[in-house]
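What you see is the complex with one protein chain gone and the rest in place.
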Amino acid sequence: MPTFHTRVSEVGPGSVNLRGYPLAEVMRELTYAEGAFLSIIGRLPTDAERRLVDVTLNSLLDHGYVASTITASRYIASGNPQFVPAVAGGLLAAGSNTLSPEHSYGLLRAAADLRAAEGLDFIGAAHRVVEGYVQERRRLPGFGHPVHKSSDFRADIVFEVAHELGLAGDGVRQFEALHQAFVALTGKQNIPINIDGALAAVGSDLGWSSDQTVAFALLSVLPGLMAHVIEEINEGVPLRYIEDGDYAGPPESPLPARDTTNRGAQ
Amino acid sequence: MPTFHTRVSEVGPGSVNLRGYPLAEVMRELTYAEGAFLSIIGRLPTDAERRLVDVTLNSLLDHGYVASTITASRYIASGNPQFVPAVAGGLLAAGSNTLSPEHSYGLLRAAADLRAAEGLDFIGAAHRVVEGYVQERRRLPGFGHPVHKSSDFRADIVFEVAHELGLAGDGVRQFEALHQAFVALTGKQNIPINIDGALAAVGSDLGWSSDQTVAFALLSVLPGLMAHVIEEINEGVPLRYIEDGDYAGPPESPLPARDTTNRGAQ
Amino acid sequence: MPTFHTRVSEVGPGSVNLRGYPLAEVMRELTYAEGAFLSIIGRLPTDAERRLVDVTLNSLLDHGYVASTITASRYIASGNPQFVPAVAGGLLAAGSNTLSPEHSYGLLRAAADLRAAEGLDFIGAAHRVVEGYVQERRRLPGFGHPVHKSSDFRADIVFEVAHELGLAGDGVRQFEALHQAFVALTGKQNIPINIDGALAAVGSDLGWSSDQTVAFALLSVLPGLMAHVIEEINEGVPLRYIEDGDYAGPPESPLPARDTTNRGAQ
Partner (left out) sequence: MPTFHTRVSEVGPGSVNLRGYPLAEVMRELTYAEGAFLSIIGRLPTDAERRLVDVTLNSLLDHGYVASTITASRYIASGNPQFVPAVAGGLLAAGSNTLSPEHSYGLLRAAADLRAAEGLDFIGAAHRVVEGYVQERRRLPGFGHPVHKSSDFRADIVFEVAHELGLAGDGVRQFEALHQAFVALTGKQNIPINIDGALAAVGSDLGWSSDQTVAFALLSVLPGLMAHVIEEINEGVPLRYIEDGDYAGPPESPLPARDTTNRGAQ
């Protein structure tokens, strides 16, 4: 059995050493956002980082049913009105189509590679990356939103505060260039950088891995998701279902007769 | 660390002893339903049990969107188009309002206790149990279905085959008596025994614990659930959402001003 | 299809109304702990509540492998090195044996009922509740810890800060009385109130439902759980397993011969 190691914490009778600090002091002296940063990133945040983390963690607090996480969790709670399974099940909807700053990291890496390998500037690299997606008719991650059509105010605020605090770096700059290139190459003026893209840009500038950025995105989404699960359980609708309106399969016919000596069920 | 023990299997180089039989022979000689029975129940089924298990395992193969498991799994796959998380997340919707023969076991236990303690017969015990639910205005588990209103053909077939094979015992008899008492006490002629109730009655007669019965219910539901997840992934709808139609909370107003020297976010 | 309602949020183009406040202002002006409180509880916290919530949310930041959530999530990540499924799967280990302040709520409700119905004081109610558990030889929820044997410093700090801020009320008082009664009735001096019990006592005094308290407990646990999942994925151990040491089932023997005309697999 491979032995477990960890750099996260050390637990002994009456004490927990969390990333080098006594949990008792962390409890008494840090905000939760600082404690979460220490746990996930492995060091204390600076004052500027602390501000930006609060803004980031508040960006996805709830987005109602325009989030498949929420809708999934309410259907789960409607069948199984228990808090923990519905919360866990809702999280499972976070993936390539939502809550996935990791896909925008791919854009940033591709652009950074072009800047390094070919000496392109931010806008030059952006054009090359976007061209690739446009040619392959792939959806560009980090852009567009079904409701916030011309501008995603959550992304705008995250960028604004990052600039204000001096924490915007190559990630934000490159993402803004990718957006410019996207508008130039497609003529679509009105597709904004969305919150997933903004989280990737800022997370990258803070030195976070894409999984670390997803960690903050999931924390951000959870309070609203939890509130919806509690609401669903308290509302007590016994079992939600959708009328089965649109069957596109073959019409019904009897099972074919077959040689019963061969039948598994006999 | 507590040591793990198990009576399920023993694994060694080139062999697996599954509940006392070589997995190699199980693979070559048993149907999957027999292998599943052996794994979950711990012994080989009789011929009659094998027939009834196939009927039971086929009873819930799919029930479309009239199942919160399915709808939940499709919303999960719509955000995160990956097979395993959507299947696992759909299962989490199995609970007190659907796929929960364990709640019908409670009825059977209550009636069996009354038969033993007070010498009541099946119908007498049924009346007492149902009266309790009616007085407390609780929903009786194992009865009624939103679509199959006057009769749940799946329950009917499970009972029919159990009778045919001589496997119907006190569980089936008691559940039928509970239904009679329910009709007599409520005057509702048209609320049938549903498939959850039938699985509990038959599972109980086969000597299965309620968790073992739920195990077979989940296996029964999985092929359809898996087919829906695959369909959702292949259909490739990027992100399903529901229009946010009905907000019942407070209207929007600005955050209250507060003494900024106290502000956490400053 | 039952219509969804919600009091959590209202989403429109360019805006989100979260529990009555613009999400844009919430992002700019509140800490994350305040935003989470607003989402889950439905109103802004007072200054004192804000302090206590930070302490509470930091109490479970990590507890290493002495937490089945962590160990489960690392085994999941070892088979399926993806962030989201391992985090969701780890949460599923939160239940009656860990991270379950809801079970301690039961103690508080039982004691409150006795105070109301029989005019008992806190210590009198405590004695009656504990006696019941002792007689039925049931484990008393909210007491004892495998590592923090004589005192759980996390519970102590939560209580200390609640007292300091004037937020300790009947819940804390009753839980302390339950502990006194437990020591008196069992003679076990060294079994402390644990963090689950403390969260229930304080959550109850803050007016939170048990699901709301579990919501804060899960948020508290997540940063450490996420850090462990990231560590496991980055470490890249291909597949952790335990040597199969202790098989307690029947010895292996061949499958019995049977009449092959009856065999399902033929």
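Order of writing sets the labels: A, B and C. Residues in every chain begin at 1.
FYI, a contact is a pair of C-beta atoms (placed from the backbone, for glycine too) under 8 Å apart; a residue touches a chain by one contact, two chains touch by 3 or more.
Predicted model only: the values in this text are computed from it and were never measured.
Undergrad: Considering the full assembly, with which of the depicted chains is the omitted chain in contact?
TA: In the entire complex, chains touched by the missing one are A, B, C.
Undergrad: From the listed residues C:A36, C:L61, C:A88 or C:L140, report the one that touches the chain absent from this view.
TA: Selected residue, touching the omitted chain: C:A88.
Undergrad: Which one, C:Y21, C:F37 or C:Y75, makes contact with the chain that was left out?
TA: Counting the whole complex, the residue in contact with the absent chain is C:Y75.
Undergrad: Please give every residue of chain B in contact with the chain that is not shown.
TA: Looking at chain B, the ones touching the missing chain are residues 1-2, 4-16, 18, 23-24, 26-28, 30-33, 35-36, 38-40, 42, 53-55, 57-59, 61-66, 74, 83-85, 87-89, 91-92, 94-95, 147-151, 153-154, 157-158, 161, 209, 211-212, 214-215, 218-220, 222-224, 226-231, 233, 235, 237, 240-243, 261-262, 264-266.
Undergrad: Just the residue numbers, please: which parts of chain C touch the chain that's not shown?
TA: Counting only chain C, the missing chain is touched by 31, 51, 54, 64-69, 71-73, 75-76, 78-82, 85-86, 88-89, 92-99, 139, 146, 238-244, 247, 264-265.
Undergrad: May I ask you to list the residues on chain A that touch the chain which is not drawn?
TA: Residues of chain A in contact with the hidden chain: 3-12, 15, 17, 19-22, 25-26, 28-31, 33-34, 42, 44, 47, 50, 54, 80, 84-85, 88-89, 242, 244-256, 262-265.
Here is the rule we use: only the chains that are shown with their structure count from here on.
Undergrad: Write the angle of the rotation needed to overlay chain A on chain B, where the fit uses Cα atoms and the result is rounded to the nearest 5°.
TA: Copies differ by a rotation of 180 degrees.
Undergrad: Taking every chain's C-alpha mean, which one sits closest to the mean of all protein C-alpha atoms?
TA: C
Undergrad: How many angstrom between the C-alpha centroids of chain C and chain B?
TA: Computed from C-alpha means, the inter-chain centre distance equals 26 Å.
Undergrad: Indicate the whole-number Å distance between the mean C-alpha point of chain A and the mean C-alpha point of chain B.
TA: 32
Undergrad: How big is the gap, in whole Å, between where the Cα atoms of chain A centre and where those of chain C centre?
TA: Distance between chain centres, rounded to whole Å: 24 Å.
Undergrad: Hey, what residues on chain A touch two or more of the other chains?
TA: 31, 54, 64-66, 85, 88-89, 92, 94-95, 240-243, 264-265
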